[in-house]
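Removed: one protein chain of the complex. Kept in place: all other protein chains.
This part shows chain A:
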Amino acid sequence: MLSNYIKIAWKVLLRHPFYTFITLFGISLTLTVLMVLTSFLDHLFGTHYPETKRDRSLYVMQMMQMDSGRTSRNSGPMSFRFLTEYAKSLKTVERVTICTFVNSSNAYVGSQKIKLNTKFTDADFWEVTDFDFLEGKPYNDQNIANSDQIVVITDDFKKHYFGNTNESVIGKDVEIENLHYRVIGVVKGSPVTRPFTYADVYYPYTAPKSNYQRTGMRGNYVAILLAKKKSDLKTVQAEFQSHIARIPLPGVQDGFKFAVLEVKSEPYLENFLGTLMDGNKGIKTVFFGVLAFIMLMLMGLPAINLVNVNVSRIMERASEIGIRKAFGAPIRTLMWQFIIENIFITFLGGGIALILTLIVIQLINSSGMIAYADLTINVNVFLISLLVCLVFGLLSGVVPALRMSKLNIAEALKS
């Protein structure tokens, strides 16, 4: 039965190549957009290199201070001292790293200026993250205690600074902002879309210009709290909040008198959305609501179009429907035939879309638009794509199938 349906679907496709092209073009383009979008969202929010422990990490990105009337506020990253006191001291975590976000610097190779992004981190940074060391090793607490003038660089920076060399650069000297550092390790870089780990050069926080000794609550540091296991996230959050609650209020920061202090430790997605949407409650619901709406629109409009194309194409097959009914096909069986045919065509479009998506992803990854972009079609993306194909097939197949299966047999045979 199934092979008969698929055989028919295939023949119907071959009957009008132009219609088929339009249909498949519409389906595959829509599904490509959806798959690339899904892949990009997975790239942004999924657990990927070097943040392979993201699913059991909490991110502390900013502090918000407000006056008693909540009319003025002051927000941004925190000082190293603050995070050491309130985050490093947590008991329920496996590890905590404190690092800066991304800072800009310049280095010179001869007279050529290289713009680069740098990051000051503690030694735990290399434990909380999962960087691949292509050469050398990370700095440790001893290096930090000794205030060693050392750096870990990315393979990309190595290429720019030392040229295309296969030789190890461990122990070699790099000059950044007129200061000399010894390269201790070379890592495969992190994409720019992962700001907690992205940089070209990583310094120990005791390196010059890190401002780690700055007093007060505010500064230029953030933290990642790594829980022992995923189920511990709530416990860690609760402990961190209890630490924050110990801070006496009201307080004064750089002349700003604040009565309210908010510092959140959140999973990556919430942290990202919270930053985008200014900490609104229910942001996750809003975000996924908007995303679902966009996806539905992206699928719904072409699906409606496909319904029209399908209805007019199925009208040509009225005689076939009449014959099948005359020889004993019940309405339900015929409906399934058309739905299965449509799903088959959608999956055909899905197959094309998968190839197109792979090409688009490859282009994005190799274009350099996003440094170290690693967009992929992983199991999640693939399963979502399959589901999308199925929904799309059903959306565009049910209406024509319903109309056709209810056709009067005698009328259908006359056509």
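Rule of thumb we're sticking to: a contact is a pair of C-beta atoms (placed from the backbone, for glycine too) under 8 Å apart; a residue touches a chain by one contact, two chains touch by 3 or more; residues count from 1.
Assume contacts and distances are computed from a predicted model.
> What protein name does the UniProt record of the undisplayed chain give, "Electron transfer flavoprotein beta subunit", "ABC transporter related protein", "ATP-binding cassette domain-containing protein" or "NADH-quinone oxidoreductase subunit K"?
Choosing among "Electron transfer flavoprotein beta subunit", "ABC transporter related protein", "ATP-binding cassette domain-containing protein" or "NADH-quinone oxidoreductase subunit K", the correct UniProt name is "ATP-binding cassette domain-containing protein".
> From the list A:322, A:349 or A:400, pick the residue that touches the absent chain.
With A:322, A:349 or A:400 as choices, the missing chain is touched by A:322.
> Residue-wise, where is chain A in contact with the chain that is not depicted?
Output for chain A: 1, 3-4, 7-8, 11-12, 15, 319-320, 322-333, 408-410, 413.
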